[in-house]
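Omission of a single protein chain aside, the complex is shown with its protein chains in their original locations.
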Amino acid sequence: MTGIVRRLRRRPPRYSAAALVWRGMRGDHWPRIWRDTELKRSYDAVVIGGGVHGLATAYYLARNHGITDVAVLDKAYLGSGASGRNTAIVRANYLTPEGVAFYDRSLQLYNSMALDLNINVMMSERGHLTLAHSDSSLRTMHWRAEVNKLQGVNSSVIGPDEISEIAPSLDTSSHPRYPILGALHHPPGGIVRHDAVVWGYARAADHMGVELHQKTEVLDIVCEGGEGSNGKGAGGRVVGVRTNRGDISTPIVVNCTAGWAGLISAMAGVRLPITTHPLQAAVTEPVKVFLPTVVVSGSLHVYISQTDRGELVFGAAVDPVATYSIRGSLEFTEELAGHVLELMPSVSRMRLLRQWAGLCDMTPDYSPVMGFTPVDGFLVDVGWGTYGFKAAPVSGEQMAEAVATGRTPELISPFALSRFDTGELVGEKGAASVGH
Amino acid sequence: MLLVPCPNCGPRNWSDLRYGGESHARPDPATATPLQWRGYLYLRDNPAGWLRENWYCRSGCRRWFTVERNTATNEFRDPPMPGDKRGAKA
Partner (left out) sequence: MTMSRLGTARPTEVVDRSSKVRFRWNGKRFSGFEGDTIASALAAAGEHVFSRSMKYHRPRGILTADYWDPNLMVQVGDDPNVRAGHRLLEAGMDVRAQNVWPSLHRDIKALNGLVGRFLTAGFYYKTFMRPAWLWPTYERVLATFAPGGRIDPDTPHRYHDKRYTHPDVVVAGAGPAGIEAALAASAAGARVLLVEHEHAVGGHLRYSSSASARAALAELRAALDASDVEVLTDSTVTGRYEDNWLAIVQRSHPIAVERLIKARAKMLVVAPGLIERPYVFAGNDRPGVITSGAARRLINLWGVRPGERAVVFAANSAGDAAAADLDRVGVEVAAVIDGRDHRRVSAAQGSPKAVEAVLAGGSRIEADLLVVAAGWTAPTSLLNMAGDRPVYDPAAARFFASDPPGNVLVAGGLAGDGSLDELRAHAAATGRLAAQRAAAVAHRLQARTARARPAEGAEPAWAPDERTPLDRDPHPELYRSDTHGMVDFSEDVGSKDLVAAAREGYDSVELAKRYTTATMGPSQGKLETVNTVAAIAEARGETIAEVGTTVWRPPFAPITLGALAGRVFEPVRVSSIQPWHEANGVTTILAGQWVRPDHYGDPAAEVRNVRTNVGLIDVTPLGKLDLRGPDIPKLLNLLYTNKWSKLAVGKVRYGMMCAEDGVVLDDGVTGRLGPDHYLMTTTSSGAGAIWEWVENWLQTERPDWKVHVTPVTTAYVSINVAGPKARELVGRVSEGVDVSPEAFAYMEVRTATVAGVDGCFMWRIGFTGELSFEIHAPAGHGLHVWEALMAAGKDLGVGPFGLEAQRIMRLEKGHFIVGQDTDGLTLGPSTGLSPLIKLDKDDFAGKPELAWATERRLPVIVAIQPDDAGVVPAEASQIVRGETNEILGRITSSRLSPTLGRSICLGQVEPELAAGGTKLTVLLTSGERISATVMDHHAHFDPAGERLRG
């Protein structure tokens, strides 16, 4: 990377209780959280996708590597995709050593995020229970716990009595259909306010000179020298992007989209092992807080948490049919409610308030595709399935390092696109079902 | 709930069927290179538009069949579903 100018940092207006009181007394308004800038004709790097991954990548490019001539482009508004539609669960209790190390780093970055970014992202380290309803899923919980312990991650398998103490609303009786036989307990897991993560990265990146462009849709990626049509494809290199607001020249394009990862990559002539499926979620009306932890059941395809506002937030597995339509379905809410009541009959009278869906790019091995591609200057941070939010900080950090150094950082080397050429898939697929 | 046009059973709730994903040809195992075979295993076109795909009518005729669906709107081509967007405006 040449020609990178480290820009003078603007001093951000700090957020604090004192500042709130001071501005409140004076009746002052807060300044804009990020600037509204003109789209330039050229950048050192362009990040496609203004979600948590794209914004984190831009932030770490600026903070860790001094690369600030960066534009983040989003076709709608910042956080409009999966970043604002997920159920905001974070955890590190994965199955494979490479998965555990990666998500553990992410969790560390989440824990220090409020101070790093000077915005309260409301990291709620409330613990995470993955329920087991059969001896085979209990065996998988033990497997995860053992691998976690070896990586220094706090996970253990607990029995129904301990589960009852942590979450009394769960029905741990010898239930006729899906008895709760045990759970993987992961105290460092929890939930984060997802929108605040988007805004925090955006604000911090903006302060360091990164430009954020909303309503800027990428129409094509301009390449040369590749074996495909128009110089795209393997062996080629990126020279720019075309947008609905004009053309940009740039040697680096990072695809940080979810739901549209395949379409964006196709613009550079890169084919991905991805199918796009909707993931639905729903929220109830608020009630007084009674569920102090995150509860997941892989067999029942449901995860449940209660926000500080009192709503129960539910998620499920992705819809089985590949589609870009995200209108949501009734059968999702029916199945969801049935499964929630299996676990917690007492919420039968709570009312479902809203359902929504987001798009998930599913890969064959439940692991992302990260790093370099056969097109020089075109990097991907895609294929995030249902676990993209929890990986955002570490993904941004590692992708920024890849861009800045031109080398694949070790932490993300298991997730290279080339693994689908050699058939050496990531072992997260080893567990029959993936929890959230 | 989406209605899927089973050629034998007529339009059925999609939950009556098994989704078989993108329809793609199996390479000849005798001659396929690793890249070709793994392309068949893992790579997908995944278009936001018309897609040829397979369904299995597991609760009805138990036949696998191939149809074209627009993944952006969930319309089926040949035959179109009655009433919704395209059928209505036709």
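The chains carry the letters A and B, assigned in the order they are written, with residues numbered from 1 in each.
As a working rule, contacts are C-beta pairs under 8 Å (C-beta built on N, C-alpha and C of every residue); 3 or more make two chains touch, one makes a residue touch a chain.
Keep in mind the model is a prediction, meaning the values are calculated, not measured.
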Taking the full complex into account, what residues of chain A touch the chain not shown?
15-17, 19-21, 24, 27, 29-34, 36, 76-80, 84, 97, 114-115, 118-125, 133-136, 139-140, 142-143, 145-147, 150-151, 168-169, 176-179, 193, 195-196, 199, 214, 284-290, 307-310, 327-330, 333-334, 336-338, 340-342, 345-356, 423, 425, 427, 429-432
Which residue numbers on chain B touch the omitted chain?
1-3, 5, 7-11, 18, 20, 26, 29-30, 32, 34, 37, 40-41, 54, 56, 58, 61-64, 74, 79, 81-85, 87-90
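One rule holds in what follows: only the chains that are shown with their structure count from here on.
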Separation of chain A from chain B, taking each centre as the mean of its C-alpha atoms, in whole Å
29
Residues of chain B touching chain A in their complex?
1-2, 14-15, 19, 21-22, 34-35, 38-39, 41-48, 51, 53, 71-74
Chain A contacts chain B in the complex at 260, 262-263, 271-276, 320-325, 329-331, 364, 420-423
